[in-house]
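Dumping the structure here so I can ask a few things about it.
In this view, the complex is presented without one of its protein chains, the others remaining in place.
Chain IDs A and B follow the sequence of writing; residue 1 opens each chain.
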Amino acid sequence: MATYDFVFDALGLRGWCGEASTDTDAPMSMDELLAQSGGGGGGAAPAVSLWELPFPSMDALNDACAAFPQSRELTQGLERGFLNAKDAMSFVLDPLTQPLSWALESALYGILTTPWWIVIPILMAITWFVSRSWGLLAFVTLSIAGLAFIDHYDYAMQTLAIIFVCAFICVLIGVPIGIAMSRSDSFQNGAIPVLDMLQTLPPFVYLIPLIFLFSVTEPKLYGIAIILYAIVPVIRLTNLGIRMVDPHVMEAAEAFGMTRRQKLYGVQIPLALPNIMAGVNQTIMMSLAMVVIASLVSAPGLGVLVLRGIRNLELGVGLVAGLGIVILAVILDRVTKASLARINAQQKS
Amino acid sequence: MKQTRDDKRTTVEIRHLYKIFGDDPKGALAHVEAGMSKTEILKEHNHVVGLNDINVEVKDGDITVMMGLSGSGKSTLIRHLNRLIEPTAGEVVVDGDDIMAYGDEALRRLRREKMSMVFQNFALFPHRTVLENAALALAVRGVKRADYEDEARRWLDRVGLGGNADQYPSALSGGMQQRVGLARALTSNAPIMLMDEAFSALDPLIRTDMQDLLLELQAELSKTVVFISHDLDEALKLADHLVILKDGYVVQQDEPQAILMNPGDDYIIDFISDINRARVLRVRSVMRATAQPQPNVAGQVHPEDTLEKVIAISGGETGLRYAVTDDEGRQVGILEMQDLVRALVPTGASESGMRTRASA
Partner (left out) sequence: MRVNEVLVPGGVEGWWIPTYLAEEHPELTTLEGIMENPDLVGGTFNNCPDGWGCRVVNDNLIRAIDLESSGLDVFNHGSGETLATSMASAYENEEPWFGYYWGPTVPLGQYDMTKVEIGEVDPEVHARNQNPDSDNPGVSDFPAAPILTSVTADLADREPQVVEFLGKMEWETDTMSSLLAWMEENNANAEETAVYFLRNYQDTWSGWLNDAARENLSALLQQG
């Protein structure tokens, strides 16, 4: 009946294949229905020319042998496997990631309940502290005031709070991972494919298992999604930065009897700092890029407005919110770059 | 009377040291011991022989210079003294202890307290000020800035960088940076100083300055210095004991004057053929040692005077004879100008005619 019948006949597996079941509840395709009704006698399949030969895929083989699994059973199997492991995984991961939920909740709560006339000066102070630049300070102040003026203050602050928390955690976790990678070639070789995967996998794909693992109303859901995506550059650049530290300088450190700790904190991290800061800058930018996607799993902030704009084709809402994200991006980029420049200047001077 | 080499205490002794680079150094070691050459081992077993049965005694208070051409294994050798490189076989004994038996902690103590190091490329910490760099050894030991500052400033002053303490290394010229490197080694107050081509990266004039500075400091401090160089003039100027390396083995080691007068083989002859012998050979190497006064002496010279100086004194007259007297005015020998002139011709060249450059 089907193209690949001969494979099973030749292997003597016809018996194993069995007859197609007649259970009315089993899924049946329109073709099968028609084939059945065509019924009884001359069921010989029309000869298939070589030109139209189907690839011997799982589905094509299933046509020839009902016992052969269809490809959708592969995806189903994957799903079942994940669901079976799910309870064990969430038992471990849930408490482990709980602090992330708390951090996000309290950051969001804190930034929204604190009056704007306290929050804005704090942001200005941070800007000044890291950049020491009047121009940048003025730019940041005007940008935030502008966002507040068009009534996007709350949304922008929510986004900012989420990014602060996520970027902070990225640094907290990413820098040690980067250091570990710089110390062990085998760990580096193992970690790089994972990092590549995190960066190339569409974020939606790892959102799916996350949704299964955790309660969807938990902020950590989007927290983890953002962190997984944004942590990559800080890990990569920490690793790179430490590996790029002049080997002669490291040899001198060794020759003067520095301990591993002294070398790490006294030489490697300070010398890798420009690279690490470049990684932090990238990480912040990537968290911001994830904000809209994170809003699909209920992250508050400007992303919500962008989604509203898309869903209702409210062009204006989407554009203004998008512009808000761009402004935040520029602010964060300038501020981190300014602090990077300051570190560089210090080492070069 | 000057102390002879045998009277001096041995600070560092290198015994039967081998270093082979490659995947299976131990396996290749057997071939090296069986007498295979560096080229054969590289070709047939794909291993690089870095050091081949090195035996050197470094005497207390001496400047021991290890010299050889590029790739002869100098850097590899000096890095064994503080175990920056682990040997394939052999021992390094420092003050009676085999440092190969040291654990991490003991090794760190050795590096912090007994040995300091100066590098060819300076290897200063770019993120620390000149003062902090100079004080590295003290900071590593946990001394607070307030306590190390005076000491570090003192040594910076001594190497002539008193005014640059708060600058960063990148603001200094190469010569100044190496002065910081020297100050860093001195501040550690370690009795042994390892210097890997410390002056090779500097301009010739600055290099001479630094050599003079080192000799001046050495006269004052009497450290045990192991100095690596590929420059024969520098080696002859600084060395109390000269070790000549080739392809990872020691070709000849002796007092420099002795090597000049009695080169061990053709390689050395070739090696020393280009130097200005009048400027490096000293009277004591050419004189006939005798306390017997001789007639017709044209004057008195000092055993440490260079031949160049004596030629100047003699006005080029070759028939003269000088009495050699030491600091106390006692006669220690007689210098015949004829011997002096003969000594100016490289020893091996006249005998074997093997000078490659002359025959080419």
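Here is the rule we go by: a contact is a pair of C-beta atoms (placed from the backbone, for glycine too) under 8 Å apart; a residue touches a chain by one contact, two chains touch by 3 or more.
A quick note: this is a predicted structure, and the numbers were derived from the prediction, not measured.
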According to the contact rule at the top, which chains on display are touched by the left-out chain? A
Touch assignment to the omitted chain, from A:244, A:307, A:323 or A:343, lands on A:307
Residue of A:125, A:211, A:315 or A:330 touching the missing chain in the full complex: A:211
Listed residues A:237, A:269 or A:297, member touching the removed chain: A:297
Spell out, residue by residue, where the missing chain touches subunit A. 22, 24-30, 32-34, 36-37, 39, 72, 76, 211-212, 215-217, 221-222, 294-300, 303-305, 307-312, 314
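Here, only the chains that are shown with their structure count from here on.
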How about subunit A: which of its residues touch subunit B in the complex? 246, 248-249, 251-259, 262, 267, 270-271, 346-349
Okay, in this complex, where on subunit B does subunit A touch? 82, 84, 107-112, 115-117, 119, 121, 123-127, 136-137, 140, 168, 170-171, 184, 188, 194
